[in-house]
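Only a single protein chain was left out; the remaining protein chains are all shown in position.
Chain lettering (A and B) follows the sequence in which the chains are written, and residue indices restart at 1 in each chain.
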Amino acid sequence: MNFLSLHKRLERHSGLLIFGILVVSSIGGLVQVLPIVLDDAHGAPSAGLAVYSPLELEGRDIYIRESCSTCHTQQVRPLLAEVKRYGPYSRTGEFAYDRPFLWGSKRTGPDLARVGGKYSDAWHHLHLLDPRAVVPASIMPAYPWLAQRDADHGRSIAARMRALQMLGHPYTNEDIAAAPVQLEGMTELDAVTAYLQSLGRSMHAEPQP
Amino acid sequence: MKYEDRIVTAFTGCSVLWAVLGMLAGVYVAAELVWPTIDFGLPGLSFGRLRTLHTTLVLFGFGVSGLIATAFYSVQRTSHVRLFAPGLAWFVFYAWQLTIVLGGVSVMAGWNAGKEYAELEWPFDLAIAVAWVSFGVVFFGTIARRRMEAIYISNWFYGALIIVVAMLHIVNSLAVPATIGKSYSLFAGSQDAIVQWWYGHNAVGFLLTGGFLGMLYYFLPKQAEQPIWSYRLSIVAFWAFVYTYIWAGPHHLHYHSIPEWVQSLGMVMSLILLAPSWATMVNGIMTVSAAAKKLRSDPALKFIVLSLAFYGLATFEGPMLAIKSVNVFSHFTEWTIGHVHSGALGWNALITFGTFYFLVPRLAGTQLYSARMANIHFWLALAGVLLYVLAMWGAGVSQGVLWLSLDELGEVRFSFNDVMAAMKPYYLLRFIGGLLFLAGAVLMAFNLMRTFAGRRTVEIAPPAVPAARGLK
Partner (left out) sequence: MPVKFSIFSLATVLFRPKAVFDALAVNEPSAAKVFFGFALWIGVLPPLFAYIGTMNFGWRLGVEPVFLPQHMVLAISAAYFAALLLGFLSSAVIARWMAITYDASQSLGRCFALMAIVGAPLAVGSVIHLYPHAFINVLVLVPTLIWSMYLLYRGLPVVLQTGPNRGMLMASALIAYLLVAAVSLLGVTVALWGSGLGPLIGY
């Protein structure tokens, strides 16, 4: 039976065709994606990595809400110019608590993987509310509503932390119970700033060789 | 028994509407990069949310509606039967359009799963899964009841679209819901990145490439009144395409914190992918060429043939950008945006426009309202996409070289802000290119609307062919 007559069977049986497509298109994923997803070594946190505090988590979820990763990457490539510009290159273990990952695919604005500690909180507040007040050429949108909204105004921080706890983030029940209190009196601006200040923290915490 | 064509008309109409709205959102975000204050401090108009709206509307509104319309049209005609379960087909229609409307509103309100091209939150993910599986039931049900022995090639591609996109969507959307509008991905960090680009790259592969190749394989031979040039080539190209595409995702993660072997494998498979991609292009071009002597002057064909040229560009540029030594310059720059749009505008949009110029007069049982308008659209589209792509090439190559440039002392030579400021003129040029392209789409919407306004009731019955024997 040659190849064409073999194919004749496929294109005469819709069930066979469906099965054929499913098998052939799965191979790549099974060989290339599945081993990585199942290998715990690729999901393990690096030594200095702390889980996001409730305020930082709230800030991260706002960062996702505003799609900041459309323009800001969080991934320093191991290239000389890039390491000089941003700092140590990114390691797998730094992202163990990132659901979803926020590496981005486009750098309209600068990379933020090492932005934590680079500017003061006051700078971030000013910059988020009016980017052109601190960087005249900036094309970043202003986010005036961040200052007007209370952090966790939907009262969902405990539910969110429980979901992450289910996924294996090391939050204790006490952490979750205490979270709403910690966010009281905070604005979304404080939350986003706290998140930005946490970026690259584990790298700074690690002992330098 | 007549073909069920009202649903084709409904999907086509929505597709045109989403094309105009989605491209409008695109032009608006392009303008925001030039004049950053035109969001007027409104969260819904803010760049990040509006850009998500743009990709959602053009991909899932314009693209998928157009694909379902053409799939329903062609599967009936290549199977010689009426659509299976028309009621379910109408459910697909309402479910899909409602998902786009509400999903679009949710994105502007700030619901976002944070994964590129899969930003809709979990309630919408569920709705999409249900609608998509129903689409598959209608499509494969129609094929199962066909009165021809062989399943025509266009249906293989539509079939691959349905099956693979279902697989990608379900796996990539796996998440633990925390509230109605917020969920967390089942995968984290590097693992999430690999799953996401397995999804993201193959959404491009099986939706924007495979799905639209289904469109090509039906409408091109139909319009040229010429059978496909090589049957054997289409078989080889199809299976090579289905097998190879899946592996290429990690080229989106070159030099990232994922294992080196995954990157290299992704690069090699991306290079191999050029073969099946171009085999299909050759098949298409040769089909038209074989019919060149008897072709009528037809605006629809102009669009389809030019779309093949951009298909050739995009499927060559992709593997080239997957080479690590090229990618090191192009990654994270506007070059990527230019590449996406040479495919999305030059290939997907142009072939869809051409198909609609062919389809709508037939659905309406009348002539196209204005061929002259369609010709103007052709030039607006060509100028728009060229302007867009060249602006992004200029911007991307500049970013690539400036970001990596060192001075004599080995320090970075240019500050990020200076490079960013240098992009402004290109953003302006890209905005103008997008505006031209949008103007063409608006012209088409008007033209098709007028065409449809002059419709006569048409119902077409399948040809009287006895059911083939030995059908399973």
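Rule of thumb we're sticking to: a contact is a pair of C-beta atoms (placed from the backbone, for glycine too) under 8 Å apart; a residue touches a chain by one contact, two chains touch by 3 or more.
This is a predicted model, so every value here is computed, not measured.
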**Prompt:** The complex has one chain that is not drawn here; which of the drawn chains does it touch?
**Reply:** A, B
**Contact residue for the chain not shown (choose from A:17, A:81 or A:139)** = A:81
**Asked** Which listed residue (B:125, B:192 or B:317) would be found touching the missing chain in the intact complex?
**Response** B:317
**Contact residue for the chain not shown (choose from B:295, B:340, B:371 or B:443)** = B:295
**Complete:** Only one of B:21, B:412 or B:441 touches the unshown chain, namely B:412
**On subunit B, residues whose C-beta touches the chain left out of the figure** = 281, 285-286, 288-289, 292-293, 295-298, 301-302, 305-306, 308-310, 312-313, 316-317, 320-321, 323, 325-326, 328-330, 342, 382-383, 386-387, 390-391, 393-394, 397-398, 400-402, 404-408, 410, 412-414, 418-419, 421-423, 425-426, 429
**Request:** Touching the hidden chain in the full complex, which residues of subunit A are there? Just list them.
**Result:** 79-82, 84
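Criterion: only the chains that are shown with their structure count from here on.
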**Complete:** In their shared complex, subunit B is touched by residues of subunit A numbered 4, 7-8, 11-15, 17-18, 21-22, 24-29, 32-33, 36-37, 42-43, 61, 64-71, 73, 75, 77-82, 84-85, 89-92, 94-110, 131-132, 135, 137-145, 154, 156, 159-160, 162-164, 166-167
**Message:** Which residues of subunit B touch subunit A once you look at their complex with the stated criterion?
**Reply:** 32-34, 36-37, 39, 41, 43, 46-49, 51-52, 110-116, 119, 140, 143-144, 149-151, 156, 159-160, 163-164, 167, 171, 176-179, 182-196, 198, 206, 232, 235, 239, 242-247, 249-250, 252-253, 255-259, 262, 265-266, 269, 328, 331-333, 336-337, 399, 403-406, 411-412, 416-417, 420-421, 424, 427, 471-472
